[in-house]
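A single protein chain has been omitted; all remaining protein chains appear in their positions.
Chain naming follows the written order as A, B and C, and within any one chain the residues start at number 1.
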Amino acid sequence: MVFAVISGLPTILLPNSSRWGQKIASGFMCCSTLLGLVGSGLAFMSTENPTLKFPWPSMGNSTIGIDGLSAFFLVPVFLIGGLGSLYGLGYWPQNRHPSNSKKLILFWGLMVGGMALLLISRHAMAFLLGWELMALSAFFLVTTEDNHLENRKAGWIYLISTHLGTLSLLALFSLWRWKSGSFALQPISANTLSLTMTNVFFFLAILGFGLKAGIMPFHFWLPAAHATAPSHVSAILSGVVLKMGIYGLVRWLSLFPEIPRAWGSIIIVLGLISGLAGVLFAIGQHDLKRLLAYHSIENIGIILMGLGIALVGKSYDKPVLVVLGMSGCLLHVWNHCFFKSLLFLCAGSVVHSTQTRQIDLLGGLAKSMPLTAAMFLIGAVAICGLPPLNGFISELFIYLGFFRIVANGPEGLAVAFGAPVLAAIGALATACFVKVYGAVFLGSPRSNCSDACHESPFFMTVPKFILAGLCILIGIAPMLFTDTISKAVAIWNPAMQLGSISPDSVAPLLKISILSIALIAGVLIISLVILCGKKKVQSAGTWDCGYAKPDSRMQYTASSFAQSIVMLFSWILRPHEHNPQLKEYFPKAQKMESHIDEIVLDRLLVPVSNMFRRFCGWFHRFQHGLIQHYILYILITLFLMICIQMPFKELIYHWFKH
Amino acid sequence: MAFLLIFFPLLMAGAAAIFKSNRWRPLFLPLTALPQLFFTIMVLVKPELAVTNSWLVLDPPGKIVLLLVNTLFLFCSLYAVSYLQYRKERDNRVFCACLIAFAGAVSLVTWSQHLALMWVAIEATTLVTAPLIYFNHNQLSIEAMWKYLLISSVGIALALLGTFFMAYSSMHGGKEATLSYVTLLKNAPHLSKTWLHLSFILLFIGYGTKMGLAPMHTWKPDSYGESPGIIGAILAGGLTSCAFLAFLRVYHICHAAGEFAYMSKTLVFMGLISMATAAIFMVGQRDLKRMLAYSSIEHMGIVTLGLGIGTPALFGTLLHIISNGLTKGVLFLSVGNIHRAFGSKNVDRVRGAIRLLPFSGTLFLIAFLAITGSPPFAPFVSIFAILNGAFEAEKYITAGLFLMFLLLVFIGMGAPILKALQGSSPVPNREKMIFRDTIASCGPIIGLMVLVFILGVYIPVPLSGLLNDAVHFLGGQP
Amino acid sequence: MIIFHLLLLILMPPLLFGVINKTKAWFGGRSGMPLLQPYYDIIKLLRKGMVFSTTTTWIFRIGPIVTLTTMFIAGLLVPMGRFNAPVSFTGDLILFAYLFGLSRFFTTAAALDTGSSFEGMGSAREVTFAILSEPALFFAFSVLVKMSSSFSLTTMLHSPFNELSVDIAAPLVLIAIGLFIVMLAESCRIPVDDPTTHLELTMIHEAMVLDHSGPLFGIISYASALKLFILGTVLLHIIFPFQIGTAWINWPLFICEMLGLAFVIGVIESIMARLQMNHVPYLLISALLFCAFGFVLLFR
Partner (left out) sequence: MTNIINTLLVLILVLNFFSLGSSRIQSIIHTVAIQGVLLGFLPLLVHSHLNIWLLLASLTAIVIKGILIPNMMSRALRNVQIKKEVEPLIGIMPSLILGAIATTFALLFTSQMPLVPEHNDKLIVPAAIATMLTGFILLTTRFKALTQVIGYLILENGIYIFGILLLGAMPMVVEMGVLLDVFVAIFVSCIIIAKINKSFSSMDTRMLSSLKE
């Protein structure tokens, strides 16, 4: 089963010559998708977890295997892998991008393969192999259009960060091998590790996996990379690749029998920071895809909150908390994958037809591309966590976890603030997506960018439909998925007897779904009654409140929509504003603009790297070409080493004796 | 067997020197390299051939280096044929002769069991490689050759003094002075400590100069930068490995004399210093070949570090010598192609190399990722093994610094390389170019790359057996 | 019970507007419009035809309807009087809060659909204030959850009030104040917003619905009344945490409380002026702080 998946993938590497190559490639991709989904489905069905051993002399015997947890993460990998390549047929056709579409197809397949490998690997080396395969192909995908400087820069920053992550993973696994005796990723028995070593493991894991997942302090590479990549690549990057970091964290933390109490709080606090800061920065963006990228950070934060709750439950031995937190975490992994990919694909359609990513240039697209507009609306409602869509369900779990901690939970104030902060995050997300949806799809066009825009072709529409359908399905019938989730949770936490506690026993999914259906039905009925009743309906221009001839440029722009919020939080966002000075009485046309820096990258890392460059430059004076000096260096080294070696104390003693 | 391996290349070198036609002379290179590799493999499979007389014995580390250098030499000589076709205008008599003679000198280094003899061989490698650097006769290459010759001769002279000190330390306790490797190993515990320390220092500095450890590295960027890419490959892959082997023997003796604790500090320190120096000088480096030279310095630092960590990391260290040598071959040969296609090795002029040279550019990129330790390539395996050794030896700070320098090197190296490879190339139409990727110019590189990849995912059993023998021989447990 | 609940839920809300208007008129020394005037308005509007702007899409049409539906469902979740809500389950408070969010999403989106700058302005203000009021609501909920250690509005709003001691009274008072401000803000009353003004630049809710007409506008005004009613119900449970007498006294009692609340709002509206628009956030932040302090107080 597993091998069918893996072997299905490299075959896409072969045909990438003609314009049929792409069709064949995505055909293969879809086959591997089906295979993979079937495989993971079987994994959900089957009770035992199949594992395969095969010898690997350089690394010791390696093992791969599939269980509920990896199967749970395999689903998005293959789903988005297939849908994305379908979308690519319309979005990035071979004949319009002859130079780089081969590269795109090739590394797409490699990346999906790498992710599948790391998900099914039970051995550090295989894991690293898949990890690096994924990371490097992601780099090549980000720099698909490497003739733009912006893309190169984004790719380079991404490469540095992923290399840092890989190095810390090296340290992690190396230490693991030395302490636990093997590279195998198997749970270790209690108190084999010293406390310090355990915490070292924890922080290395946070660094290594957090860099990939884009947790707030380590998110600096994310916005640029996701914004510049082709849209379906952005979809898989933020929908799936980030989740690999989460998977790593989840899998890694499942190896420890006992969890120090601080971990849960740390993870939750990290999650709160990521969520709040992510959505705040998102509101300030003018670039559609960059905004979506910041929202990925926010959602990663929400996922982390779930994980943290589960950790708290594990360390205080409260199975209910474990179930609530883990269900929220895992379900949100799926949900975010679905609606974020959906949003990115819709954004891709917008970019595809209007050739711009600037929100303030767009508008009124709902008339020219109604399907995309509807799909984007579904995605937006879902990502705000509003009922009756899937985002609400996962956030419900996390809220319940927080409230349980508040009610009779062990943890202190820091964690108890979770629920209000999450509420604030939700409100901010709502504001942000009202802004985006209103500015891009509603109203009337703000520039001529959207003149020539058209509804996207068939291949670009189908994936959106599938994803939107999934969002709605999870939203109105969440109880269908509780089995898979509880399986994965049981894998994550083998020690604790979860027994009867299943996700729908701790959360009233059935009633929720009934109410959601009622909501939808009510809306439909009333709208039928009101709108399709035999009332006389006439249409006119928008009421201009007495202004003569309001034109479309007088609309409220996205930036002005967000401005009040940005001002409210200017103490963290620190927006740059370039206000023009109007001096003479009849000033000529001026423009004012404002933008928000990436906080970690532009305010911390860039200055530091410049300092480091200057520091290195200072050393160049020691190598300026005169051979006499070079020989002198050798002599000096010799003397120093001799002096260190000679027993000076005896020498001096010897002299002063007489 | 030893005499065959040593004198066959010398004879071929002589033949190449007296051979008339400038056009066909390059063929001598593969004609030497193939039998050379064949003989090597024969020695490896037939252990009884590995002993010629008391001075000429091929011990496991020697086997490793000999195998590495001859493999590299084979690919380089294949590449050299096409290279010299491009450089018809230049007389390649000296080039071929010296290159072939180098193989002989290397064999002598690997076989010799007498420290002074080994010294002679090392000096010989210096002397035969010096003219190679001067291949494209211009002022810069003269300067590079001069610096190379003088600095490494001075270093080697110190090594000679160290060798003498070693002999002198063996004279204590009324023993007869000896320089025979085996004898020294046998009565290593009786050597006079003071003189042994001194000789260790001198030999470390001497052979370290040849390996290019900071701060004795100064000749390296110049000579690598000014010589053709193929010579860079030979120097970075072969010469440094020989110097490492020479130092490894000294290390072995001191280890046997129970001086490990003393050596360990020095080696770890110097290794880290070399890595730091490489990282510092890589940042803002605009010249691709000099960049590779610093990378070579870094990796010599890594192997020194590995030696300093001791037996837990020995396997990784020896493996790293192989992987570094092969990967350096790929890097230098492909950068040579790029250099010729763009007529420059400066990052400001080289742009979009992947678009212009699909094969060389891609190979260069992959090799860059490999040499900076990304899986699934050979250097990753060896670096990871060294890291494991560091943790096993409980040298946490060392391991941390090691990783940090790896990251710095990656950043310093990646920025210019990506700048050179990505983007759209300045040369408008590829038809006008004098140089384009051909099978002859890319085949050998691809071959090396395949080797690097194979070693990355799977180490063949004979090779791992050989490595384990070497580790055992050097006093670790396999 | 459920019958009563539904009847009150459907019939009572516009009456609150009537009471408020009456109070204001009385303060202003006018006789004012009849108490049932809001009902008449809504019925009249429902009978009218509609005018749609050419720039609008189906979002514009569906916005008010979504608002009405969500409000109604939210109304099913809150308990009235001392009786259980028709629908109540673990975590319905979250659904309750998020239904408000959903209605906000569609109202603002519908406003943006018209492409009029004033409606954009209004919706921008709406979402901005929501950012502050939602956490306040959740702080209040956290306090109740902590007190009752239950996760459903019904049990939450009923259980703690059986025994009333100081250390739970103080938080209760704090969050009551906070929730009152939140209620004013959410239902767009003075001092946050003035439903009667017609200076577009200063309006929030009214500005968002400028373009709606006919039945849709009727729905909107009914839905806003419903919103006020629901929030008031939640608030009343916190203000009057007593269980008096038998079940049948409770309904009239509840109605009286509700009318009293409307009267208080009317009084406030007539003695206070609308705040400057850029001072509104401070008011809401103070509400947030009230609830947060209540929460912290509970945790010490």
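Heads up, the rule we're going with is that a contact is a pair of C-beta atoms (placed from the backbone, for glycine too) under 8 Å apart; a residue touches a chain by one contact, two chains touch by 3 or more.
The model shown is predicted, which means the values in this text are computed figures rather than measured ones.
J.: Could you tell me which displayed chains border the chain that was left out of the figure?
T.: A, B
J.: For the full complex, which residue in B:Leu4, B:Val120 or B:Met404 touches the chain that was left out?
T.: In the complete complex, the chain left out is touched by residue B:Val120.
J.: Taking the full complex into account, find the residue in B:Thr52, B:Ser82, B:Ser153 or B:Thr311 that is in contact with the omitted chain.
T.: The single option touching the absent chain is B:Ser153.
J.: Considering the entire assembly, which residues of chain A contact the chain that has been omitted?
T.: 620, 623-629, 631-632, 635, 646, 651
J.: For chain B, enumerate the residues touching the unshown chain of the complex.
T.: Interface residues of chain B facing the absent chain: 114, 116-117, 119-120, 123-124, 126-127, 130-131, 134, 138-140, 142-147, 149-150, 153-154, 157, 160-161, 164, 167-168, 170-172, 176-179, 192, 194-195, 198, 221-222, 225-226, 281.
Everything below uses one rule, namely that only the chains that are shown with their structure count from here on.
J.: Thinking of each chain as a vertex joined to the chains it touches, would you call that graph a line, ring, star, complete, or other?
T.: Shape = line; chains linked end to end, path left open.
J.: From the centre of chain B, which other chain's Cα mean sits the farthest off?
T.: C
J.: Counting only Cα atoms for the centres, state how far chain A is from chain C in Å.
T.: Each chain reduced to its C-alpha mean, chain A and chain C end up 37 Å apart.
J.: So what's the Cα centroid distance for chain B and chain C, whole Å?
T.: 78
J.: Between chain A and chain B, what distance separates the C-alpha centroids? Give it in angstrom.
T.: Here the centre of chain B sits 43 Å away from the centre of chain A.
J.: Spell out the part of chain A that touches chain C in their complex, as residue ranges.
T.: For chain A paired with chain C, touching residues are 363-364, 366-367, 370, 373, 377, 380-381, 384-387, 392, 395-396, 399-400, 403-404, 406-408, 413, 416, 419-424, 426-428, 430-431, 433-435, 437-439, 442-444, 506-508, 511-512, 515, 518-519, 522-523, 526-527, 530-531, 533, 535-545, 550, 552, 554-556, 560-565, 568.
J.: Applying the document's contact rule, which stretches of chain A touch chain B when the two form their complex?
T.: Checking each residue of chain A against chain B gives 56-59, 99, 125, 128-129, 132-133, 136, 143, 146-147, 149, 152, 155-156, 159-160, 163-164, 166-168, 170-171, 174-175, 177-178, 612-613, 615-617, 619-620, 623, 627, 630-631, 633-634, 636-638, 641-642, 645.
J.: Taking the complex as given, what residues does chain B use to touch chain A?
T.: Listed in rising order, the residues are 146-147, 150-151, 154-155, 158, 197-198, 201-202, 204-205, 209, 215-216, 218-219, 221, 266, 280-281, 283-284, 352, 355, 369, 372, 374-376, 381, 384, 387-388, 391-392, 399-400, 403, 406-407, 410-412, 414-415, 418-419, 422-424, 457-459, 461, 464.
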